[in-house]
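Note that one protein chain of the assembly has been removed; the remaining protein chains are unaltered in position.
After this line comes chain A, so read on.
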Amino acid sequence: MPPILPDFSSSVKLKYVKLGYQYLVNHILTLMLIPVMAGILIQVLRLGPEEIVNLWNSLHFDLVQILCSCFFVIFIATVYFMSKPRSIYLVDYACYKPPVTCRVPFATFMEHSRLILNNNPKSVEFQMRILERSGLGEETCLPPAIHYIPPAPTMEASRGEAEVVIFSAMDSLFKKTGLKPKDIDILIVNCSLFSPTPSLSAMVINKYKLRSNIKSFNLSGMGCSAGLISIDLARDLLQVHPNSNAVVVSTEIITPNYYKGNERAMLLPNCLFRMGGAAILLSNRGSERWRAKYRLVHVVRTHKGADDKAYRCVFEEEDKEGKVGISLSKDLMAIAGEALKSNITTIGPLVLPTSEQLLFLLTLIGRKIFNPKWKPYIPDFKQAFEHFCIHAGGRAVIDELQKNLQLSAEHVEASRMTLHRFGNTSSSSLWYEMSYIEAKGRMKKGDRIWQIAFGSGFKCNSAVWKCNRTIKTPRDGPWMDCIDRYPVYIPEVVKL
């Protein structure tokens, strides 16, 4: 969707006009205040000092009046501070790094596919084409149970994977933050496709011997955007409970969900989903303000489930042979685009500078009143954010969003490289992307980050973070041993 003005962006003059316009509109209040203050100052100076003293004496100050005024001011101030939402800080987070022995190169994946689906060469061909264009690299990992021919997805293996991923991430988080298990007040675990009894949150409580009055939640079935839903839930809980720590664990357990049939629409997740997980520590304690990495500014959730097509576009069901898999419909990208537009419409006014909002408003009015054929104005989100973390759902998602939001290659680099190195790790991919940006040393104080996640339902959720302090390149983390190799050039098609 091109901008309404003809493309003179190469013209330098237009660039300066745009800059001038933005500066003017964004700082309009300041710019209006300055002449007003100047006017008052001149007026005061003209009056002369005696006149000012006379003016001062003419005001009768009564004790009652003074007390009432003070009381009034204090009352307003208290109401303001009490009703202001608590600041939620992200103290730190840790991502799980799978062991090298779980690596699945393309050749191995294709061989297994061929050996398991040996009666369906067409399905194997389809998987090969998906993998070639997927944007994944040769270092993504699948859990050990999936390395078997045929895969051995027992309940025990699934629990095993959950334990390894979640406990590693949490151990790493405890080490980084110095958090003691008994100081966790709120625990939220989200894992969409594996939901045993007792829940994964109970598993965490059992392992780390957490307090008996902990508020624990386990979110399942909410898809790849569940990570941000958990953050939203944590935020709401931290508004109610003062002085608390909340740990959010986002993961996806692959073992029980490897599709064993040959329906094409359901084979896609096999090609893209990989092992991964993240643990995040959020807090509303004032003492964390100094060492917290980020502050949560906004969370915007959009649900398109009311539309039947959106509801059915990512659907878990049985195929003709009775094998369960997740079917992705062909209009997934279109529905994602719609959901994104909805989300942007809500988040735009919250984050965009006034200049962009004004342009959007004018275009909207113009379209409604003058000429409906005017192309809608896409606000320039690059002015609102320094970094973008787009859920690494697949190459198509990142391409679509890059086009829609008119982002440069550097803006989507974190997403593309996360997809290449770790694959689609579902709800935790946003945290790998944040980790990439930090590992590259690009995160400075005051930077604003936009995390966008899509999920089944169909949902589009956004979170806006503000960087609290400049983050030094971390010496640990999932990118530690390979960050120097990135960014890599990912060809359109990798010949297998």
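In this section, a residue touches a chain if its C-beta (ideal position, glycine included) is under 8 Å from a C-beta of that chain, and two chains touch if they have at least 3 such contacts; residues count from 1.
Throughout what follows, contacts and distances are computed from a predicted model.
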Among "Exportin-4", "Protein ECERIFERUM 26-like", "Dynein light chain Tctex-type 1" or "Autophagy protein 5", find the name that the UniProt record gives to the complex chain excluded from display. "Protein ECERIFERUM 26-like"
Of the residues A:N57, A:S83 or A:T101, which one touches the chain left out of the display? A:T101
Touching the hidden chain, out of A:H112, A:R274, A:K304 or A:H411, is A:H112
Note that chain A touches the absent chain at residues 100-101, 103-108, 110-112, 114-115, 137-139, 147-149, 152
